[in-house]
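Have a look at the structure that comes next, please.
Removed: one protein chain of the complex. Kept in place: all other protein chains.
Entry: chain A
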Amino acid sequence: MKVKVISRSTDEFTRERSQDLQRVFRNFDPSLRSQEKAVEYVRALNAAKLDKIFARPFIGAMDGHRDSIKCMAKNPNHLKAIFSGSDDGDIRLWDIASRRTVCQFPGHQGAVQGLTVSTDGSILVSCGSDCTVRLWNVSDAHLADSDYLSDNSAKPQAVYVWKNAFRAVDHQWDGDLFATAGAQVDIWNHNRSQPVNTFDWGADTTISIRFNPGEPNILATSANDRSITLYDLRMSSPARKVIMRTKTNSIAWNPMEPMNFTAANEDCNCYSYDARKLEEAKCVHKDHVSAVMDIDFSPTGREFVTGSYDRTVRIFQYNGGHSREIYHTKRMQRVFCVKYSCDASYVISGSDDTNLRLWKAKASEQLGVVLPRERKKHEYLEAVKNRYKHLPEVKRIVRHRHLPRPVYKAANLRRTMIEAERRKEQRRKAHSAPGSMVTEPVRKRRIIKEVE
């Protein structure tokens, strides 16, 4: 007879010396564990609750401006720095870590309408309603020369005066051209005091402008005549134009998929478009209750942040319909500009109450150095929460956000109005000949026409 019995020797299964780690043996057989799904569900519930407990997104406010902040610019070479320009002509460079002003750039006589930094981080371009474009030298060497006192001011490298007030400015990603938006779209070179090229298509002022991160010669602008226009610098005439029902306040290109851009519209929605196919929006992002003023994409290309006139900042997913997160404070008034930090961890919002606010992109994230075991645990909890987030108890906790009362009421009102519209539409369709009434998808409904 052949017989063998399980016999475990203690040395194989316990540690040799007390400085060793304890031995761990794994067997992933599902028959050893019972009720796995219920255990995972309990863990998901606890993870959702813990998430809410640790959700403290507001880090701090940067105080210093004396008027509302209209525009911000990120320096692509410096994580800690951000430029902001306000309505009294004050431009400041902030150090995000200490939340203080490093340097001031006085000079503009009126409101600063647009700020942008060149890709190598050496030149800051600002434009304002006093019809001037100022170029400032913000390279490291230059800033290091001057003192680090907060009242320090710098002199502009160049001041170019032109015909009309400017509304926005953006720098080319790979070159030394920058474009300003105002009564017409002007293309400038750093060294020339007059624009190299001018595009004038449409009867109304252009209010925002953005260069494509992938293709350096393509730029998108939005104008007061409710249109979004795409220009190509290599062709002397504008490329394509789409007219919507309401004005677009700001545009942002997706840095990971440069053919897609998202437009922040006056009708409380954001519309994501594929630049090659402008007849239909790819996705409509609905959640704000008032006009969306500014939009910026995360460097991962998976999320974007929007700031709106309804005093909230929301973070959306690039392909999602509703916002993942909403940030609001009693003291934050109308949000006019938002920026996603270059390491995708922070969101900076500039608002009407003269403060820049720093928020975490993921509200319950632990900042600082995270140990590998902690990181794994966080990833596991995130994954198990996502697996069960459709179940009612978990969903209730994950979705719950406190909204300020005006936003809550406005959202309810919008919902009833939209529901009423939809119901009427359905009844009209039900009572008309089949096929005579065609419902357009929302993605198409807000577009009037596309023009070549």
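Note that in this section a contact is a pair of C-beta atoms (placed from the backbone, for glycine too) under 8 Å apart; a residue touches a chain by one contact, two chains touch by 3 or more; residues count from 1.
We take it that contacts and distances are computed from a predicted model.
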| item | value |
| --- | --- |
| "AP complex subunit sigma", "histidine kinase", "BING4 C-terminal domain-containing protein" or "Interleukin-6 receptor subunit beta" - which is the UniProt name of the missing chain | "BING4 C-terminal domain-containing protein" |
| Listed residues A:Q35, A:N191 or A:S436, member touching the removed chain | A:Q35 |
| Hidden partner chain, residues of chain A it touches | 1-10, 12-14, 22-39, 41-43, 46, 319, 387-388, 391 |
